[in-house]
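Attaching a single structure in structure tokens format; questions to follow.
One protein chain omitted, others in place.
Let's look at chain A:
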Amino acid sequence: MKLLFNIAWTHVSARVRQTLVGMAGVAMGVGFTIMMAGLMQGSQIDFLRQLVDTMPHITVDDERRSVPTQPAEQEYAAVQMADIANVGKRPGIKYPESVMSSLRSWIPGDVAPSVTTSAIIDHGGARIGITLTGIDPRREVQVSKLAAQMREGKLDDLSRAPNGIIVGEALAEKLGVKTGNTVLLVGGQDTRLNSTVAGLFRSGLKRVDESQIYSLAGTAQLMMGQSGVVNQLRLRLNDPMSAQKVAAQVEAQTGYKSVSWQEANADLLSTFTVRDFIVLTVMGAMLLTSSFATYNIISTITHEKRQDIAIMKSLGMREYAVRRIFIIESIIIGVVGILFGWILGYLLCYGWSKITIFNPLTGTTVPLQIYYSAMHYVVAGGISLLCCAGAAYFPARKATRVHPVDIIRGAS
């Protein structure tokens, strides 16, 4: 092996310029791939983090996923009931406190009750449909980052102002309201409520900031005309990624529809999958093209060294050993190229992180988020190395297959 390496080394070190070009090709492929991976995953993780920070990880609603079996169905198997409308008021979650304490005993996180309804916010002629979530400010801290997302006022201010509400900054801007202003809330049964803007928040998610408002649970119940009802439990988990699993367990235990944040945002997440696929394809192609220069060099060397190949084979070196010389050469080029590619990739990522850009998802101008992961470096390097080995294999195989006698006859 040492012998093969020595021979390989003499070949590449005798061709400094060509070798450098090959290394530069590999370095650029690896560098740009790392940059792309960092950018893509950075923006994705940034977005997911905002999603996870803003949304409850699991919401438990007072509905069931399928229409519950009717007593008549249970009694008489022959009868099937269909189209049974849930008319009237929201049923609410039964005994919410005992459900919550039983959940608290095993879920890795916390749970808080809330009252969710839809309403129309009316201010100065502008009418906008919104989701009103009634919360308990003391318990809210355990299940959401709302307290930290407050731009003006505090969660506690909800109880100080009459029918206080907390409005997203984006919505406030649309309506032209400020903290302390009074707006009109119009509910389902034409309940009308004058409420005071007690504070502003910004989650960073446009969708939430434009259509979500918070109030005390009592205010929301008033809007629904159902005092004392709790129609949603919101869970926050220590590990947001386990939400899907925990949601299924909660649903099995309580019978209530439990939706993980992943399920709630399935449409968004599926666009990520498509995006990931496209990006991976492009990166793979980039790494493949970056090994073309290496292919070129190895082809040239195998051609120039036909005589040496013949003589090594005639001396009794095995064909695959001779072939390995050229694969080692390409790996030398690859490894050095990859090392430079890593440096280049890091520098490019660093450069991008200094650039601020308008993010339409959050509606803000922030520095580009770069995700630094050793995995990017390992995977880009590994694939690149494979491409280089492959790029060397084919010309090397062709050259080492030649029968030594044919070359020796030709040369003498």
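FYI, a contact is a pair of C-beta atoms (placed from the backbone, for glycine too) under 8 Å apart; a residue touches a chain by one contact, two chains touch by 3 or more; residues count from 1.
As a convention for this text, contacts and distances are computed from a predicted model.
The subunit not displayed here is recorded in UniProt as "ABC transporter ATP-binding protein", chosen from "Glycolate oxidase", "ABC transporter ATP-binding protein", "Pimeloyl-CoA dehydrogenase large subunit" or "ChsH2 C-terminal OB-fold domain-containing protein". Residue-wise, the contact with the chain that is not shown comes from A:L315, picked out of A:V16, A:A252, A:V274 or A:L315. Residue positions on chain A in contact with the hidden chain: 2-3, 6-7, 10-11, 14, 307-308, 310-319, 321, 403-405, 408-409, 411-412, in rising order.
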